[in-house]
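Removed: one protein chain of the complex. Kept in place: all other protein chains.
In this document, chain identifiers A, B and C correspond to the written order of the chains, with residue numbering beginning at 1 in each.
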Amino acid sequence: MNDARTFAPEAAPRDRRSGLAVWLRRLEGPQTMGRGSLFWLAAGLALLAAAAYPQFSDDYTVGNAAYFLVWTFMAMGLGVVWGYGGALSFGQTAFFGLAGYAYGVLTINVGAAYGFTWLALILSVALGGAFALLIGYFMFFGRIRGVFIGIVTLSVTLVLETFMAQTAGPQWRIGEARLNGFNGMSGMPPLTLPWPGGDLVLYPGAQLYYALLAMVALCYLGLRMLLNAPFGNVLVAIRENPERAEMLGYDVRVYQMLAFGLGGALAGLSGALYTAWGQYITPSSMGLTSAALPIVWVAVGGRRDITATLLGTLLVLTAFQQLTIYGSQYALVAMGALLLFTVLLAPDGVVYTAMERLGRLGRPGRRAGR
Amino acid sequence: MELAATLFSTAYQFGDAFAFLVISCAGLAVIFGMMGVINLAHGEFIMCGAYVTAATARAGLPLPLAILCGALVAGLVGMALERAVIRHLYHRPLDSIIATWGVSLIATQGVLIVLGSTMQGVGTPLGGVAVGDRSYSLYRLVLMGAAVALLAGLYWLFYRTRFGVVARATIERPQMARALGVDTRRVYGLTFGLGAALAGLAGGLYAPTMTMVPTMGATFMVESFVTVVVGGADIFVGAAPAAAILAAIRAGLTAWYGQLFGQIGLLVAVIVVIRILPGGLSAFIKRARR
Amino acid sequence: MKTNRKALLTSAALAAAAGLGAATALAQDGPIRIGVLEDQSGDFAAATMVKVHAIELAAKEINDAGGIAGRPVELVVYDTQSDNRRYQEFMRRVLQQDKVDVVFAGFSSASREAYRPIVNQFDGLAFYNNQYEGGVCDANMIVTGAVPEQQFSTLIPWMMETYGPKVYTLAADYNFGQISAEWVRQIVAENGGEMVGEEFIPLGVSQFSQTIQNIQATDADFVVTLLVGAAQASYYEQAASADVGLPMASSVNVGQGYEHKRFTPPSLKDMYVTTNYIEEIDTPASKAFVEKFRAMFPDEPYINQEAANSYIAMNLYKQMVERAGSTDHDAIRAELGKGDVCFDGPSGNVCLDPKSQHMSHTIFLAKVEADHSIAFPTVWENIAPYWLGDAGCDLTKNDPSAQYTPSSPPPAN
């Protein structure tokens, strides 16, 4: 019998580059828009501008910007699950809420000393991710697909909301922490950095803003690398044609479950940060309206590209808040109109379309050979 | 006598839950089951039907006519919406979710701005009837009858009329239907309008029993979705048994453990059914029948 | 843990002090800025639009009469869309950016709990002008709405005397409903009555057939309905059409959501509500208030107790600032601490209680007749918000910034 290794290289030179270099190379790639020095120059300038801007602004505006940054993690997570993985989750808020409550319970019981709030943050995110993995296992290994994923996830978040809303009584407590039903849990400390000469409490303001900005930048770059890694390629392949992906030897279920877990962990990160930001978390943050919001951000921004998702989310959050301030009663009408407009005229998302028009940034799949 | 009264009470509770599920889900089931569109503005069609019913009834129209008026107006609004928005989204089901949600936002808040935060309702007609030592609302018995009539009517429409046959053919094989000279766009438009009209009918039927506010449609949403999902794509084979099963779950849990468990039980039932029967009850029943 | 949190708060207050302190000093001669965060859209809009109007009415009156201590009043109004997040965003905005002197904010208890940490962080002053489940012991909050001890210690004994000792409670399954039900239970027991049933309804439930049967299965003399929101309000219509026929007692209906105006008679027949104000109250002060209100807002559907509370709160604030000679919160609270901050307004004479910073009320018993007109079988004058003070909350001594309930009272010290 002949050697069946038909196309495999006989003596290809081994790739000697270090793992880090490989990962850095993946900052650019087919699954993400933007490549070349011009793009990175623009990105660097944007980061610089974001870093410098508290110097020219007031505390409120900076705190408000920090608040917007809080939500971007959930949006990027949904971008991965929906935009790249093709599974529309209507229940990211379930993981958001779970992690938010977990942060509250942990920090109320243990306190903020020795930087414990950060450990609590990590534990909460892990819990959100683990719960998402569990739900993901249940769904994807149960051959649930399409719109039914949306319905299952929505049901999960509504169950959590309905349950949490009735935990007002004193019997609903975990250690020191009262769940406090519909009125919500409060009294947890904000994120606190151990600092020589006294802990640094990250109230909404410049310090929290910088911490969040760093986290958003890291998370964004990390996702770019992951999406351009084999994992991202397979995820997109599954979105495009799950049957074919399976026939290439991929366990589609595992990839989808992992993507869903990642999305859940990122939603959890937003949830824990939100709780730390406002020192407050309610069941209504897992309700129908809250559950729909991330979908709106991602849809309007653009789900097919992580950069569009990030920028779009910030844009939509700002626009909606401004509408509420200046549009009074008409704000919700304008939001609805914005959604309709997006879906009908810029189905790939407003930011995505704009970026594509901008052209110079290049687009996935247009490289000729390497 | 005591036993008969208890039996009646149980049947009444079951029938009441069943009627609510069937009536509120019919419009959604037609639109989702036949067209594959998840219509998040379903609740707003219900609200539309309820508002029109209340307005016309208070203007002096007899209630049954007012309810038909509500259904008709909701249906016309639905056809207009289909033409303006939904038509462009048939090949993008996830986008149609977002678009209909946008419509729902506009409708809810628009009604609030134009008509105010609340509207006077119409009282529940017919009064009560005593069975044993308890009394029951006669109108709710009428609703149960309406639910059964609705199912029968839909069956007749889709299996015994020309429109129904053409609609089913179009939805199953659009290209083929087009090749046979069917104006498929018109069929889609009419089907969506029918779904909207059924939602309006639900609003009209329940208008006399509920508070009239712009957000009233939202209270129907969870139940309708749950029923449609558990039922699966075929509304006749699926929705009716789904409504029956869910009504039993809901009425049972509510009676034994209270409203909280009734509510949560419904949602858990959905998750479990989707997990065990991905195609819903209708796919399961069809397979078993073969 | 507690001390730890306090320390955090102090350090934050210090951080914020520079900005805020300078602002108040500078603003001394400009207008007095009042933040208004109320739901003008979303689920609660029906009951809260009128609060904004009441504040606008009070502001106009104050400005026409020369302002507060000669300074005009300026309103900074935001629509919070019945969304807790908007409360968080806008409370931060009014305190940090608009630098208002005082905030009038919140309808639902959840919204209050959402913004309270922010008020505490910036050491702001907020008026919560809503009837609620009680128990907020927070120096930064002044509450003008009625609380359970004011509404139930009057209502329940009267109902038991009039209709009988057997009580069925139907309550919304969240904080307000559960805590109010707890009060009802306690007062029924104290008066030798019997709870024949208690049922909690999740928010958003609109179908009540089973509940109606549960009530009929008991031999209740009357039903305490503590239902909240548009969906749950469907109960009355459904109960009436099933001929339940029992009198109802409530602390939350009519006075807030004017259900008797919105529903078709006779679905609310024989409902008894303790409220501190509704527009039907037939006193000269009330009539004058309604007349002024309708002159400015002719289309106002209904002037409810929250509208009166908001109007009263504006006038109380004016009085305290003028007495203190400053908008400084400590100076204002010092005046409040004297215990004689009172106002004779549309609902009669009311006074602020220094210990809890809640308000005393004249409680009217409103009875809904078959044609949905209102009768007032009785009136209780000058009912104090006694529970928090008795339970151990004393804001003149310390500030726990917490919410207590009868089953989790302030820690004994």
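Just so we're on the same page, a contact is a pair of C-beta atoms (placed from the backbone, for glycine too) under 8 Å apart; a residue touches a chain by one contact, two chains touch by 3 or more.
To be clear about the criterion, contacts and distances are computed from a predicted model.
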Chain left out of the displayed complex - its UniProt protein name, from "Amino acid/amide ABC transporter ATP-binding protein 1, HAAT family", "3-methyl-2-oxobutanoate dehydrogenase subunit VorB", "ABC transmembrane type-1 domain-containing protein" or "Biotin-independent malonate decarboxylase subunit beta": "Amino acid/amide ABC transporter ATP-binding protein 1, HAAT family"
Selected from A:Met215, A:Ala237, A:Ala337 or A:Ala354 as touching the chain missing from the view: A:Ala237
Selected from A:Pro30, A:Gly146 or A:Pro194 as touching the chain missing from the view: A:Pro30
Residues from chain A at the interface with the omitted partner, ascending: 1-9, 12-15, 22, 30, 230, 233-234, 236-237, 240-241, 243-252, 365-370
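FYI, only the chains that are shown with their structure count from here on.
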Overall pattern in which the protein chains touch one another (line/ring/star/complete/other): complete
Intercentroid distance (Cα basis), chain C paired with chain A, Å: 38
Separation of chain B from chain C, taking each centre as the mean of its C-alpha atoms, in whole Å: 38
Residues of chain A whose C-beta touches two or more other chains: 162, 166, 329, 332
Multi-partner residues of chain B (at least 2 other chains): 109, 112, 218, 260, 263
Touching residues on chain C, where the partner in the complex is chain B: 41-43, 45-46, 49, 173, 199-202, 204-207, 209-211, 213, 216-217, 230-231, 233-234, 237-238, 240-245, 261-265, 267, 301
Complex contact set, residues of chain A against chain B: 88, 138-139, 142-148, 150-152, 154-156, 158-159, 162-163, 166, 288, 292, 295-296, 299, 329-330, 332-333, 335-340, 342-344, 347
Contact set on chain B toward chain C in their complex: 9, 12-13, 16-17, 20, 109, 112, 116-124, 126-128, 130, 133-140, 208-213, 215-216, 218-219, 251, 254-255, 258-260, 262-263
